[in-house]
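Partial complex: the chains shown occupy the same locations as in the complete assembly.
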């Protein structure tokens, strides 16, 4: 950490800054420039975390040097991690995986039928929401445990592991009885109670980026999960909120190489929620694979015009099955399997 | 609701749209223009909520006409609501209220000392965090129940009602034993499980705007609370995330007249978290009162340089006490008491 003093800082103020650092067991290096003094802090920066040094008289700015995350850091393992979801490996050198399914579980027949279709299209993990975060309290909120049962039945029939969202820490024991991978939705990315709770689960967690969270805030939320002992975290880019209203959100594909350079965690891309318009999802899926995504998550629905949620962004089944060869060709072009 | 068809929509597609509407018990009015057809939907729009009409073949756009919220709507009561927090009334014609206190409860002495100071400065409600949402799992997370006890002690001594944040639905019974008003933080604005839970509490709820939530999304989150039966909701503008990095967030004061025109709920402004820089908080507090805020929430700390969280934005006690007369002068200039 570097402390930059104000031009008007007095000698007493600088001495006080140094004294405060030494009180904490840190060493201070004072460099005197033409118009101001710079204090370099030597020693573990964590000691300074609770200390609002920027409030000390004479301080203009405090520049942290250490990364705020440890367990998620690329340095922490030295190699890319692979997360195993019932035998489907994601990340590292594993093949790029397709995760697909409907937005919501709507019924038994629908779920079984889509599950078969998703499997036939080449997807390796089945997704479906039994608990739905909806902006309006009057919108469909999900089938809850009944939905989880339909998902589990679909897994039994197709062999695909299932991924489903958890919205409330109190539901964890129930969801753990059915699911193979938990999803934390964008709106809960900074629901720290929930993060801690899934951090104590034995299931892998797909953590979606909040739609206004920075890359580092996403990593810090992963750190909450890792810090509780759960080592199997997947980061998911799903679009950020910008001024542009032509798409539902703006898919930030640069997050893929950046997250992969800063952390060892696998990175999943969800083009469906980002773009929000069925017509442009295939191109963005292909681009996500090119950018280095470890998995692509796509919503599909047999009759989107009757879907209980997000119908206008779900792919038609035939689009999904035609998309797979293109995804594979691009994956191969950048040196990956799919 | 109006359905706008594509230029290329066929007669069969239009008939199908009308048929789907009639199936739901709605009437359809078809207007044929030069290049496209417009279908007006007559009847309760709620019937269409789960129907993704935009996915029907031939549909270009669906334009909702009804507001998505009901209970929060200005029409719902016909007059501005007043929320009573242990005798302190906020909203309607009530005097503008000052809510103040430290970011975190840090200890018994600190809390009692600040509480006295806050009372002497003219504040009418005491705030303090016992559960702290922090980006990093390694940052101070709050004193939890011990912090609530210190707050309650401060209330007993000063008579000021207390406002404190709830982060986890499971903590509600415990927090209800101490607090006079619950706060839902910005990061939990769309934690729908938590919203439903506080909707069943007897305590008023101050709901902070998510830092990337639109005005209407904030209102929809209030609707979740109201829909569970809790009528005492205060909306709180606390800054939105924009490209500007000169301030921590961008305080959106236009939210004040807009929220007050769309809903009957009182609107509170929190300049501290929005601006994030102590030097500019007084001007923004005064501007918030001029814009029509029903209450102003300000963080204060006796020695910000030792604060366990957010020290650099807490006001010095002497600034708070000097600010009150200016806030009152501006309130009077726009026809309000304070």
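Think of it as A and B in the order they're written, each chain with its own count starting at 1.
Throughout what follows, contacts are C-beta pairs under 8 Å (C-beta built on N, C-alpha and C of every residue); 3 or more make two chains touch, one makes a residue touch a chain.
Every value quoted in this text rests on a predicted model; they were computed, and no experiment measured them.
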Oligomeric copy total, full assembly; chains in place: 2: 4
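Going forward, only the chains that are shown with their structure count from here on.
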Separation of chain A from chain B, taking each centre as the mean of its C-alpha atoms, in whole Å: 26
List of chain A residues in touch with chain B within their complex: 46, 49-57, 68-69, 133-140, 167-170, 187-188, 190-194, 196, 210-212, 217, 220, 223-224, 227, 241, 304-312, 314
